[in-house]
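Missing here is one protein chain; the remaining ones are kept as they sit in the complex.
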Amino acid sequence: MDPTTDKRSNILWKLQNIDRRILYLLLLVVVAIPVLWPVTMPNAIDPMSESLWKTVDATPPDKIILLSSTWSKATRGENGGQTRALLEHMMSRRIRFALSSFTAPGAQVILDIVREMAPRFDYVYGRDWVHLGFQASANNFVKGINADFRKTVRQDFVEKRPLDAFAVMEGVRSIDDVHMVIEISAAATHMVWMQFIKPGVLVGFCPTSVMAPESLPYYSSRQLAGVLWGAKGAYDYEQLNVRNGTGTYGMGRQYMAPLSAAFALVILSITIGNVAMFLSRPGIGRGGTAS
Amino acid sequence: MNRQDRIFGIVGLALAGPLAVIGYIVFQQPGSAAFNAFLGGIATLALYSILYRENPIYRLFEHVYVGLAAGYISMMAITSIIRPRWYEPVFEKGLWLWLWALPLALLAYFVFSRKHGWLSRIPLVILAGFAAGQAFQSFANLYFPQIRDSFRPLWPTLWQLSNPSPSPDSLSISGAINNGIFLVTLVSVLTYFLFSFEHKRPLIRNTAQLGRWLIMIGFGAIFGSTIMTRFALLVDRMSFLLVEWLRLRGPI
Partner (left out) sequence: MEGLGVAQGVWLWVAVVGVALASVAIIAALTRTPPRYRRRLLVTVCFVAGLFYALEFFLPTREVVSENGMVTRQNFLTPFIPTLISPLAEVLAAFILGLGLFSLLRIHSGNVAKRKPGYYNSVALILSAVVMLVIGLWTNWTESPPDGIRATYGYLFNGLYQNMDAAMFSLIAFFILSAAYRAFRIRSIEGSILMASALIVLLGLSFGVIATQGLPATGMASNLRIETWSSWVLGVVSLPALRAIDFGVGLGALAMGLRIWLGIERGALFGD
């Protein structure tokens, strides 16, 4: 028999060379099923998420939270759940907040979410929250508000009026009147805050998972007051909200089952590839050449 | 374009065109979220067609995507930077000195000139200078607390295996062991990085080798979390396609 046909008919060879389209199709199916028929996964809350929740919960009534939203619909799968969970917590505790963003789409996505949620909590624009808009120069925005909000941000994003026109900004002059800054981001924008914010101001960070390991050193050194680890962090925060009566379950819980199914597929396919490679080595099993 | 590509393209357009028209008739109120979802669904499928094979529909939508992105970024630069920071100060408040910013920035466009290309570097070195000047402050704020956090106690103060109520003042035996592992990892990875030439001394060579292995644990964590992010985005897209677009299940 022709050695090539022999090789190709070998099951071990086939298992090492599954067509990518079959893998893609499997991935689509594996993700689609739990999206259509939601399953609740168990969860163990990470201390970093709890630390963020507690810091937000401790906001004194005379201070605001600055929520910086540097993400777009591209990373909604992780940042969307975090944003909603955080906002539910803040709105149910009637914490006043200001929004800002280091990217243009980031300013829009969070505005849409707050507008959708505001009526449920009777949050009125200008009284309970304000949007400072897209800040093109991140460094200078942070340095500017260390000293003075009004000099740094001439007008708000929604009504294009000076900040003095809004009741929520009454008594909020500089970063000293901000309890904490929370950066929800698809990139390493927490660095900007840590580099240029007045020392001692609390910073929370809600990155996509891919940025999370690199932000851990800053949580350990207390430069970050809390970190939400991507979609899992969103689930943690929702669970903390439910436990304390400050919110409900949402995207975080919904996405955990399809995510787990996809992880299982990755682990399985890596295992199959390796076991087949191992078995097809000369001397083990039959035939096949080691690569 | 070969024959197969052409068939793929014609079939794709023949499906997408009428769908777009039907979609517009069904959801025609302006700014409707349903019509947005409809457009998004078609665009997503068109881009996903690359998973089957390279094809003209994907190429077309890819180019549209790049065009929209370029138009959007330019539009935002104009409305959120040039207008409030340059146009309004000059033409509404009369601060004419700001006019100088325009020719200064336009120097960058000399990049297309072979002879005077060097002029394009003038605005760039100004920006580079600003960034370089801020390097000191950013280094100090970013890394001094990191260095402080890296000096960790190694001698337990609480002679128990683990600490039931961890606090900064009491260090259990396992805590001390963990701190030891922490320091060994930090030092060996630093060694691996700082002595990036060929290591002659066995102490440095072995430490660097250990660093190389330990760094893989860090990379493994990054790899795992990369998988998580990418899959979360896929889950969100599937949820968009199945729930928001096709409405195969109601919202929870």
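Every chain is named by a letter (A and B) in the order it is written, and numbering of its residues begins at 1.
Everything that follows uses one rule, which is that a residue touches a chain if its C-beta (ideal position, glycine included) is under 8 Å from a C-beta of that chain, and two chains touch if they have at least 3 such contacts.
All figures in this text were calculated on a predicted structure; none of them were measured in a lab.
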Candidates A:N43, A:S92, A:Q155 or A:N244 - the one touching the absent chain: A:N43
Identified contact with the non-displayed chain, of A:L36, A:V242 or A:M277: A:M277
Missing-chain contacts mapped onto subunit B: 1, 30-31, 33, 35-41, 43-44, 47-48, 50-51, 59-79, 81-83, 85-86, 89-91, 93-109, 111, 115-116, 118-119, 121-137, 139, 142-143, 146, 150, 161-162, 164, 178, 181-183, 185-187, 189-190, 193-194, 211-228, 230-231, 233-234, 236-237, 240
Absent chain, residues of subunit A that touch it: 18, 20, 23-24, 27, 41-44, 46-47, 72-77, 105, 108, 136-137, 139-140, 143-144, 146-148, 150-152, 173-174, 176, 209, 213-214, 216-217, 220, 229, 232, 256, 259-260, 262-267, 269-270, 272-274, 277, 291
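In the analysis below, only the chains that are shown with their structure count from here on.
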Subunit A and subunit B: spacing of chain centres that average the CA atoms, whole Å: 13
Contact footprint of subunit B on subunit A as seen in their complex: 21, 24, 27-28, 31-32, 35-38, 74-78, 80, 104, 133-134, 136, 139, 154-155, 191, 194-196, 199, 208-214, 217-218, 220-223, 229-232, 251, 254-255, 258-259, 262-263, 266
Partner subunit A, residues of subunit B touching it in the complex: 51-52, 72-73, 76-77, 80-81, 84, 134, 137-138, 141-142, 145-146, 148-149, 218, 221-222, 225-239, 242-243, 248-249, 252
